[in-house]
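Working notes, beginning with the structure itself.
What you see is the complex with one protein chain gone and the rest in place.
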Amino acid sequence: MFNVGIIGATGYVGIEIVRLLQNHPEINISTVVSHSFAGQKISDVYPNLKNVFDMECESLDIDKISEKADIFITALPHGISKEVIPKLIQRNKRVIDHSGDFRYKSVEVYEKWYNTKHGMPHLLDISVYGLPELYRDKIKDAKLVANPGCYPTCSILAIAPLLKNKLIKTKGIIIDAASGITGAGRNTTLPFQFCESSENFKAYKVANHRHTSEIEQELSFLANEEIMVSFTPHLVPMKRGMLCTIYADLACDKSAKEIIDIYKEYYKDEFFVRIMDEGKLPETKYVAGSNYIDIGIVVDERLSRVIVLSALDNLGKGASSQAVQDLNIMFGLPEHSGLTAPALYF
Amino acid sequence: MFNVGIIGATGYVGIEIVRLLQNHPEINISTVVSHSFAGQKISDVYPNLKNVFDMECESLDIDKISEKADIFITALPHGISKEVIPKLIQRNKRVIDHSGDFRYKSVEVYEKWYNTKHGMPHLLDISVYGLPELYRDKIKDAKLVANPGCYPTCSILAIAPLLKNKLIKTKGIIIDAASGITGAGRNTTLPFQFCESSENFKAYKVANHRHTSEIEQELSFLANEEIMVSFTPHLVPMKRGMLCTIYADLACDKSAKEIIDIYKEYYKDEFFVRIMDEGKLPETKYVAGSNYIDIGIVVDERLSRVIVLSALDNLGKGASSQAVQDLNIMFGLPEHSGLTAPALYF
Amino acid sequence: MFNVGIIGATGYVGIEIVRLLQNHPEINISTVVSHSFAGQKISDVYPNLKNVFDMECESLDIDKISEKADIFITALPHGISKEVIPKLIQRNKRVIDHSGDFRYKSVEVYEKWYNTKHGMPHLLDISVYGLPELYRDKIKDAKLVANPGCYPTCSILAIAPLLKNKLIKTKGIIIDAASGITGAGRNTTLPFQFCESSENFKAYKVANHRHTSEIEQELSFLANEEIMVSFTPHLVPMKRGMLCTIYADLACDKSAKEIIDIYKEYYKDEFFVRIMDEGKLPETKYVAGSNYIDIGIVVDERLSRVIVLSALDNLGKGASSQAVQDLNIMFGLPEHSGLTAPALYF
Partner (left out) sequence: MFNVGIIGATGYVGIEIVRLLQNHPEINISTVVSHSFAGQKISDVYPNLKNVFDMECESLDIDKISEKADIFITALPHGISKEVIPKLIQRNKRVIDHSGDFRYKSVEVYEKWYNTKHGMPHLLDISVYGLPELYRDKIKDAKLVANPGCYPTCSILAIAPLLKNKLIKTKGIIIDAASGITGAGRNTTLPFQFCESSENFKAYKVANHRHTSEIEQELSFLANEEIMVSFTPHLVPMKRGMLCTIYADLACDKSAKEIIDIYKEYYKDEFFVRIMDEGKLPETKYVAGSNYIDIGIVVDERLSRVIVLSALDNLGKGASSQAVQDLNIMFGLPEHSGLTAPALYF
């Protein structure tokens, strides 16, 4: 058994990682760290885990926890990662982080979109973008893995085969996305209150969501040219699930069937990427609770435009289970180890 | 008091019209017609109306009901309108219809998108598209008003000021839309069952929804050139409400503030169109249960693209209350008569 | 037009009163007071009211607001009522209050269940329990009306005819109740967050909810003997609506039909109490958004037990619209004035 420590274990991303790892056949959770609930059993905070995983939360004492594992997963509120991660790296620990801080290759891009100094540009040099389908080989030996954002994961995997195969024009890509409310985390502000968000649908952070820059970075690498996209997130009155509806102008004369075949070939070795057959479209209930991403393709021949639809669980492939996928890679385990549960559907 | 008859009163659109009109200060419901529930009190079918509106449903006997009103509202399953409406027109009755059958100026476009013979092209000549903000003057004296679809209402009103003022390029408009489930009507098929649609989000009829052609017709009239759009509807796990997120490339160099001012000017006399101030965005809970449409504007200066967000109640301004607005116009009443209730918010 | 001021206008109870009164034919809102949003337009806090009711919120300056109305409605956080109400009464204003502070006839009972000193027992002498169906005559001239709690309204009206007609044993009454989440108010604590309360059902405050004592007080008055009840509230993942399922042992040998007739007779002059016919049961969607309470009766002959089911909108007849009903009585207006809207159903 490999040991792993989870720092920020009682947030939504953290507790989902706990839920996944407590049942992992090869990995052992050796410590759970929570500032808010130090000294309490994690199953008192999340009683679904009673009798299943009752470990007591520790406070964040880097020296103490460092002894307990070689790899740590950090799922911390924005800003705190920067304090913790350098210390872990210094102690020669490997880290999978969930903040945006280590996802960028360009300090300038980060500082512009996050409107703050980065402060640790040297860590950007060693960090690897934790999207296994694109960076599996680098993740394997990475010291610091920056787990991608949920929207970027859902967008980049949906667009990659189009750019790699030069099927679309690189200008004018539009990503219209919608997420369940767990995307906001364990958040007690008013807009995420049941009575404010149930029976409601809205867009937010239109044209200025930080994930835009993360998507653009990776699409630019794939296309080998600078790409800019429109990205609009929406909030859906449901807990889990994310759908991206992506519009791009075709640069070729291919049918939906032909493009689907290209996708199937591109992802033929990917366990967690499911390409829908022609005429079928993804729905979030097919993926919620799992590590799968489903991708469907429609071609609008009238407009010579392709519409790609991709669905995943924002807490699954969009965060926690992708972290476990990365962890499997880092430990040299089969990539789907502990991750084979399908969505519940209902 | 003016008399009106409602044919198809127990569907979702019909019963919402009943709910609105039973409390209208100037209009009297003189008959409610329901094939499925003839002989039953409407408040037995919808017990919220008990003691409020207990009228008995009649079966569809055109001669008999013709004596009861001068204007009829029809909200019938697809295909049945065609049998009923010509007979009403023949008896010199005025009609507000909710089907797609009389919304088109071109028989060819209708027959292509609806994949059926129209059969009554002469009625297209006399029908008026029932969007008051565009066709108020024609609605006033119309014999036959075709109440617009919900998606077209939400899209057309959101785009009209851009096209009228030539602020955008006419190619490449994308309408990404999402609707609550009442949009499917009183529908008992599996996909609309609670356990299939709650906690789920999906797109449907991608690149082939009929409302595409209706939107294109009206946008083309506004732009005075042929316009084609991408239109993608999604289903949101909520009852009421619709949001359109619309992308268009700017043909000018205007800021969000400037465009908002143009919208405010364009709609300055419109009671039911509310333009959001800069930095504010519509949410469906602001309009659900009302006849308002809220419109917000964002300009993405990086991409020289405008994103318009519009929200309405698919059963309100998108169907039933818009029919009442049309009815007020046809009777020469103040347009907001009986329609001043705001959304419940929660 | 009569003037009324609303203190605590931006909470859920307050804003629902605003929504109802802004459209009232005889009553004018002359001031809205909000500590949190003083200086802001109420329609900036609740954008559903944009163009409908844009009054600016005032801060709580008793002298200043006292000039604006003769009756005030207070919907304040627990504890603050006690500071405000005596000052209003002193200035000879009439008040409808939503706290529990003035609902009790016995200081001891209040102090035991609320675990605090009352401090103003003299106000209990003049306060009237604002349940129109029981205290209409006293409400008419009351200086201080204590609007009942939502659970008590739903329970007391459901049980009153049984006790008044001595149809049940007074021992062993059980009230099992469930409420939508607006019952918790504009509350940002974790349990009411969407992801914590959606797809969840639970009981809370079992055997110790304060409303128990309020229900017992009124049932004891009705029965003319001391009555104690089991009361268990539950939280339903919906916004509005409340259902009580009440169990009592019959002290007579009557059928459901006979008991229903007794209820119909008992409530024959009550506009807002609807007794369901035999075999029909209330559902919250029949009343949500309205001031109606629906009551259904089942007799379990095997057990000689009656089960009464009562439904109302916790923000409607359970709070805000009942306050408006009281207000109508206090102003000598028809009791249903401004309150005739039925539930939306969907």
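Every chain is named by a letter (A, B and C) in the order it is written, and numbering of its residues begins at 1.
The rule is short, and it goes like this: a contact is a pair of C-beta atoms (placed from the backbone, for glycine too) under 8 Å apart; a residue touches a chain by one contact, two chains touch by 3 or more.
These figures come from a predicted structure and were not determined experimentally.
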Where the complex has a chain not shown, which of B:E199, B:E218, B:E283 or B:D313 is the residue touching it?
B:E199
Out of A:N23, A:S36 or A:S106, which residue would touch the omitted chain in the full complex?
A:N23
Of the candidates C:Y247, C:F271 or C:F331, the residue in contact with the absent chain is C:Y247
Under the stated touch rule, tell me which residues of subunit B contact the chain that is not displayed.
12, 181-182, 186-190, 192-195, 197-199, 237-239
Go through subunit A and note every residue touching the omitted chain.
12, 15, 19, 22-23, 46-53, 182, 198-199, 239-240, 271, 274, 276, 280, 283, 285-287, 289-290, 292, 294, 340-346
Could you please point out the subunit C residues that touch the chain left off the display?
172, 174, 176, 178, 180, 195-196, 198-204, 206-207, 228, 230, 232, 234, 236-241, 243, 245, 247, 249, 281-285, 288, 298-300, 302-303, 305, 307, 309, 311, 346
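Keep this in mind: only the chains that are shown with their structure count from here on.
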In terms of CA centroid distance, which chain is the most far removed from subunit C?
A
Between subunit C and subunit B, distance of the C-alpha-averaged centres to the nearest whole Å:
37
Centroid spacing, where centroids are CA-atom means, of subunit A and subunit B in whole angstrom:
39
Residues in subunit B with touches to at least two other chains are numbered 198-199, 239-240, 283, 285, 346
